[in-house]
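Below you'll find the structure I mean.
The chains shown are only part of the set, and none of them has been moved.
Chain nomenclature is as follows: A and B, assigned in order of appearance, with residue numbering initiated at 1 for each chain independently.
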Amino acid sequence: MEKFNRNLSVFQSCDALYSEADVVIFSVPMDATCSFKAGTRFAGPAIRNESIGIEWYSPYFDMDLKDYKTCDIGDLEIPMGDVEKDLDIISQTTSEMLKDNKKTVMIGGEHLVTYGTIREYVKKYPDLCIIHFDAHTDLREEFLGRELSHATVLRKCYDMLDTGTLYQFGIRSGDKEEFVWAKNHIHQRLFDTIGIDKCVDELKDRPVYITIDLDVLDPSLFPGTGTPEAGGITYKELEDAILTMRGLNNIVGCDIVELSPDYDTSRVSSQVAAKVLREMVLLLHYCNEKNK
Amino acid sequence: MEKFNRNLSVFQSCDALYSEADVVIFSVPMDATCSFKAGTRFAGPAIRNESIGIEWYSPYFDMDLKDYKTCDIGDLEIPMGDVEKDLDIISQTTSEMLKDNKKTVMIGGEHLVTYGTIREYVKKYPDLCIIHFDAHTDLREEFLGRELSHATVLRKCYDMLDTGTLYQFGIRSGDKEEFVWAKNHIHQRLFDTIGIDKCVDELKDRPVYITIDLDVLDPSLFPGTGTPEAGGITYKELEDAILTMRGLNNIVGCDIVELSPDYDTSRVSSQVAAKVLREMVLLLHYCNEKNK
């Protein structure tokens, strides 16, 4: 036993050892395919630093982070500028954790990180469904000549789903073709989160992965992102949607992506992301409790 | 034909030649009479730069910029510190374009630029009506000894209208005298945009000019302006008002003014302005389509 410990930097109250944790947080400093402003690589440290400013107790959930076992392993080490390798590292990490029956909470990075982790989730949960909050459709087949990009990621995830079950909320930007495709293939809700209760009813007992592109929030609250898009939802709407998803019995993992902290000199975006992360971690634990 | 072209910088997808365009965008780097924070002179380049981050397709209108002919001629060249000369240059430009049957979309600069353009519009459309979105009344008779100022501009425009038809929405700041005057002379809606549908009904077939001072938006979303004023409307409210104005059959021109990009280090204000501009350009084309 050391008299003084080397400095830990974990998300507020999430200092359980990996072996004892039910939920594991990791972040991915990858922003290679961002089409406009980059900088999401710094999201992990920013959220950890700002988490000191929020409480470990949530009056929304009436639950307390310190009553649950969560481990935070920090940033994955990835090479810059090599998308395929980055995705492989995400996949290996996810695979390892799923083997250990952990639920993962991934912090992006750009949205393409979701592809790396879903790739493993569908192996473990062949009937996986996805709930997706975002300002952008992310449903392009390719973007500027690339198949794997933050603008195609949900389409590529969809292609891996046996169930074909993808729910989108808050969407307000995309190519015309994406909107047309969406109408024929998925559940897409424009502009807000109305219908989340119906979605929860339908996916009640199925394995669900939740991916939150934080730019679903209005840029008034969340300027710190690469492609902010006016007309977004409020924090209260997002919080309500999260609380509604307590009705799901089998949430298997989640991520929050696209915080680009340096574009918000006030650091409010990072603090909002920290609060969303707290609620999502609690949601996973809430769901775990139900199944005990 | 040149092998490589000199660098164009136009608003997203608005690269038609002047001669072939139905709608023409120009910006005016004038901020001489701003009473508080200046900097609106940089709005044009800021909006053009940020327009890269938004899509050319609008899911609100279900219309696509690239299906229409719009030309963007950039900043007018004006001398700094000479208000009368600046206004003359705006008037000459407008006059030329109206002669060519273009619809103009002007980017301020401070709100006084509207005076320079309206001066020509009333010549072509003697029965012109104005719809005005703003936080501030802008109805003073004079301001600190000046008749022409960003605080008097709508009063001076009103004085040129034969119809006396001026609708204001979102107003929440001004002198007591301005509010009293407004009650007796114009349609003034405080705080929000309720009544825009009735206004559209009344002006249905009349020539309408729309002037949007972007500070009508709440400063939470739009900090990048000289005199932000809390209690403003949301983006969704403004978008709804714009969509409602599709009911107008004869929109003849419009402007968006008072973006001061340097006061918003996150650049969100510029991106919001770019989105409003896209919607306004599409509104003009929508209206053109109806009349074909």
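Here, a contact is a pair of C-beta atoms (placed from the backbone, for glycine too) under 8 Å apart; a residue touches a chain by one contact, two chains touch by 3 or more.
Only a predicted model underlies this, so the values are computations on that prediction, with no experimental measurement involved.
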Whole-complex copies, counting every chain including the 2 in place: 6
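As a convention for this text, only the chains that are shown with their structure count from here on.
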Rounded Å distance, chain A centre to chain B centre (Cα mean): 38
Chain A partner contacts - residues on chain B that touch it in the complex: 52-55, 57, 59, 62, 64, 218, 220-221, 234-236, 239, 265-268, 271-272, 275-276
Residues of chain A touching chain B in the complex: 36-37, 171-176, 179, 190-191, 218-221, 223-224, 226-231, 263-265
